[in-house]
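Omission of a single protein chain aside, the complex is shown with its protein chains in their original locations.
Chain IDs A, B and C follow the sequence of writing; residue 1 opens each chain.
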Amino acid sequence: MDGLLIPLEHVLLVAGILFACGLGGLMLRRNLLFMLMSLEVMLNSAALAFIAAGARWQEADGQVMFLLVLTVAAAEVAVGLGLVLQIQRRYRTLDMDAVTRLQE
Amino acid sequence: MSLSLLIFLPLLGGVAAWLAERVNPDLPRWISLLTCLLVLLVLTSSGLSALADPASSQWLLYSQTDWIPRFGISFELALDGFSLLLLVLTFVLGLIAVAASWSEVEERHGFFQANLLWTLAGVAGVFLAMDLILFFLFWEVMLVPMYLLIAIWGHENRGYAAMKFFIFTQVSGLLMLLAIVVLAWQGAALTGKLSFSYGDLLGLDLPPELAFWLMLGFFLAFTVKLPGFPFHTWLPDAHTQAPTAGSVLLAGILLKTGAYGLLRFTVPLFPEASQTLAPVAMLLGVAGIIYGALLAFAQTDFKRLVAYSSVSHMGFILLGVYAFNELALQGAVMQMVTHGVSTAALFMMAGALQHRLHTRDMRKMGGLWQQAPRMGACAMFFVLASLGLPGLGNFVAEFLVLLGLFAVAPWMTAAAAVGMVTAAIYALWLMQSAFQGQPDDDRQMADFGVREMTTMAVMMVALLWMGLYPQPILDLAAPAVQSVSNLLPANTLVAGVAP
Amino acid sequence: MNLALAAIPGLPMLSATLLILFGRQIPRSLGAVLGAGSVGLSAVLVAGQLLAYLDTPTVVTATLWTWMSVADFSAAIAFHIDGLTVVMMSVITGVGFLIHVYSVEFMWEDESFSRYFAYMNLFVGSMLLLVMADNLLLLFLGWEGVGMCSYLLVGFWYKNPANGAAARKAFVVTRVGDALMALGLFVLFTDLGTLDIQPLLLAANLNWEVGGTVPVLATALLLGGAVGKSAQLPLHTWLPDAMAGPTPVSALIHAATMVTAGVYLVARLHGLFLLAPATLTAVAWVGLATLLLAASAALVQQDIKRILAYSTISQIGYMFLALGVGAFSFGIFHLMTHAFFKALLFLGAGAVSHCLHHELNIFRMGGLRTRLPVVFLSFLIGSAALAALPFTAGFYSKDGILLSAFTAPGIGPWLWAGGLLGALLTSIYSFRLLFVAFFGEAQTEPDRKPGLPMAIPLLILCALSLLGGLISQPLDGVLPDAGHPQVPHLIEWISIGVPLLGVAYAYYAYIVRRPSSSPAEAGGDSPVEGFLFAGWRVDALYNLLLVTPYRTLARWCQGEPIDHFYNGVVSLNRLCHRGLAALQTGELRWYATTFVIGLIAVVAIVLRSAP
């Protein structure tokens, strides 16, 4: 079936709003779990932008890029969740403000 | 050819000494001893033959090889009487430094001797390089091994001292690099040819404002190295913490590179600008003389006292260079050589004392003459030299400086003459607190042995010779000195013209 | 000829070098032979010069080598021997030899016997260089050389820190004068273009106006040097303390030779001083003030050597007085006679302390007249000469000085009266010493008598002190001849009589009314005596004005105040570094926030640049 004729800016706007939401969540939340979710949202918004671009020029590249984003997201979540477990075990909290060992 | 040999021999010798430690820990010092001797041999033989048959009117020996032609940088070396003098001083003191470190260094002999020789190579390069970029390169080459000497084999507070030494020299050196690049750039704008060669940059018709700032860049680099008041504060720390051989090299030669730079580069490249600065420079010189003497008197650390006395003596060089007449300039050259010898000897003395007593604190000494009369006699000799006793080299230097200066700046001379008194105060105080007074009967201390007495005797003879018959040295330096003093005919009006 | 001349200072110096190098290996007797013998040989050579000069008074010059020659300046190691030099050389080697011989016994038991002779020889050599020098730079070499030897010998017994302090004081105070003298040399060279003495005098005569600024400045600076070396006001304070050295050293350096170098300098350069009348007058006044101050201080001292030290200062004051009024030859004459009788007195004092368990306080001696007859004879003759009793050596020279002072235009009578007062004080203190130490009851028993090496020099010096006045110095043509001053007979009689008056007073005060108990150790029961005992408290004044401030300043600066500035730079850097490091909190959310801020900024820039 054919796709819709939607102004590109509108799709990009949606992607932008989603990205902003993810970013806001990243800054707002202290829980590592939610930070990871925020990252997922941001990656997803980027994927949306790619798809929109692919749809605009009717090229496969957009979806290829979506696939790559998907891979990155999967990899990131796998490692990130591993870290979540490890941090919870070690510090008994997921509060990232309490875990400031990065400083050293 | 022989000129680059003077630089590469110690460089290679250093590598050899480093590697030789694996074979035998005693080998490195023999290698550096031989290297120094070999260089001295090359130096004297080529120097003597060149004196008989100079390469050009200005240089005894000259060599030039392209290096980075695109930027007008070449491997340009030249030797005249002045640099020959300083090179001989360098390698004689190099020998003495090797002797001083003979039994003092306890670990990493090879790397120590390597650094020693690399420092010498850097210094030799500084005294020979006639391309400003090459000069700067050697300026840095001598800095790094000296930093390592202090930082690795120094005393209790070595890290701080080495870092201070490095930062002071490096910051001022960068100013000089900036000045060099701008100068060459300006030279290219004026002559249409980019060149860093000393000969090409001499006598450029620079805008006075720019010339002044460029001159300041050079001046600061050399005055920090000299060191002139108030840029001297790295010196007491570096001297105090350095191992004996390091102190000897630092006081004997490295400080002289500053004086050499002033005489060879700052003044000839920017004569008028230097003249503008002369009153300030002289004031710094006088301040250094008196301030150094005062602080020397205030110290309780043997090496620190000697270090401050160096600050005081270097004030005379500043005065001599900026008086712009032949007498004072000759005095400054003499001061470079004699101070090199006398202070090196005092640092050896300090090193020997520290090696034996494990302290440099003069409050814990006293009455050492009783246990070590030979040491006491040597100390007395060099202390007297340091306070400028006539008949020893330092007097000739200080007298000529002041004599030349008097015609130009009588009041400065009067102020500097105060230094004669203050020098006596600290020098005799050193003698009193270390060697005189009530001896501590429980203390066992070995007197100087044959090796130490030999080096001391060499330096004593040198000082006596320079004090009683300095004419050969004066003659050797005369062409270079005259070419500087002739730059400013208006200011060279000294006596001799009785109306 | 050159070699013979060079050997005069060269022999003692060679011997000094040998003694320094091998002094510990060779036996004492050899050291003594080397030490005294080299000076003796020098004395023989000097005698040859003296005889030659007396025979035909010609100036002998010899250039050994060019010392330094730069631009217009050149100085040579060269000698110039004329009448004045010959006189000085004779005094130095003659008296010097006697003192060396004396020292052999005096120092025999000292552990540093050879070091002592090395220093003494070095001193004699330097002193000879000083007087033989043909140019002022070589003179300056000798000048500083004797200063160094004085330092070494005053602090000879280095284990006592007080001796070291005295030695340093001697060197530093004279060094003040030396610095002034060096400046004087600079003025001379800058103005006249040479430092060779004869051409210098010639050029000065040609180019200088009498009383001009430059002559006055130059001579005033030279006077500064002379004042320092000759222990005149205001740089006299080092000499009393310099008595810390062995007594023969005091005899040689601080009585006979080195301290008179200032007198020699002024006499040698009298041509310059005559062109600067203001300086010459200042010389006279300095001499007068010094002689009165020192003589009054000598009145109350108890240490035999301190009495003699103040007496030396006072006597050199007389010489300066003579120079100041233009009676140069009388100045040099007094220099010579003073060398005889003061060396005699010092050697006598040395003999006393040598035989008396190192006792130096005259109030703990007493009755030595019968116990040490040779020493008594020495002191008798020496004191008589010092007090200028008629027909002693001191009489001729001092009488000449006083009468010359009287004839000086304008201020003459004042100078004469002051000198006379000084003469009165001189006779009182010298006979006070004699009467207290050698008459009355014995306080301390001597444990030995001086041997031949000590007695013979004493006796020779006795003879010289008695008859030295008859020597006529070959100074014609070198110094302007003052002739015998013409004064009213009354003045002459008064000048002769006053010292006798002083002796009589001393007899009354210290023999007839012999004080029952010795005065307090700190000297003086009354404030006036205390003031005089402390040498008019000049030392305290200098301590307050110079020494303490310098020490305080040094203490303040000890930690290197300049470094505070560099440390400030370092602190500033560190502060900035801390500020930057504080950004690295390690909080992920903070990083995210800064990341967003950066993103916003970048997008904003993109927006601005590409609208």
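In the analysis below, a residue touches a chain if its C-beta (ideal position, glycine included) is under 8 Å from a C-beta of that chain, and two chains touch if they have at least 3 such contacts.
The rule is simple: contacts and distances are computed from a predicted model.
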Name of the absent chain as recorded in UniProt (options "NADH-quinone oxidoreductase subunit J", "Autoinducer 2 import ATP-binding protein LsrA", "Sarcosine oxidase subunit beta" or "Heterodisulfide reductase, subunit C")
"NADH-quinone oxidoreductase subunit J"
Among shown chains, those touching the left-out chain
A, C
Chain C residues touching the omitted chain (full complex)
593, 596-597, 599-600, 603-604, 606-607
Which residues does chain A use to touch the chain missing from this display?
1-14, 16-25, 27-31, 33-34, 36-38, 40-41, 44, 47-48, 51-52, 54-64, 66-68, 70-79, 81-86, 88-89, 94-95
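Following the convention adopted for this analysis, only the chains that are shown with their structure count from here on.
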Please tell me the distance, in whole Å, between the geometric centres of chain A and chain C computed from their C-alpha atoms.
96
With chain centres defined as C-alpha means, what is the inter-centre distance between chain A and chain B in Å?
66
Taking the mean of the C-alpha atoms as each chain's centre, how many Å separate chain B from chain C?
37
Taking each residue of chain B in turn, which ones touch at least two of the other chains?
none
What positions in chain C touch 2 or more of the other chains?
none
For the chain C and chain A complex, residues of the former touching the latter:
584-589, 592-593, 596
Quick check on the complex: what are the chain C residues that touch chain B?
20, 24, 65-73, 77, 137, 140-141, 143-145, 148, 151-152, 155, 158-161, 164-165, 167-168, 171-172, 175-176, 178-180, 182-183, 185-187, 189-193, 203, 206-207, 550, 553-555, 557-558, 560, 562-563, 565-566
Touching chain C in the complex: which residues of chain A?
23, 26-27, 29-30, 35, 96-97, 100-104
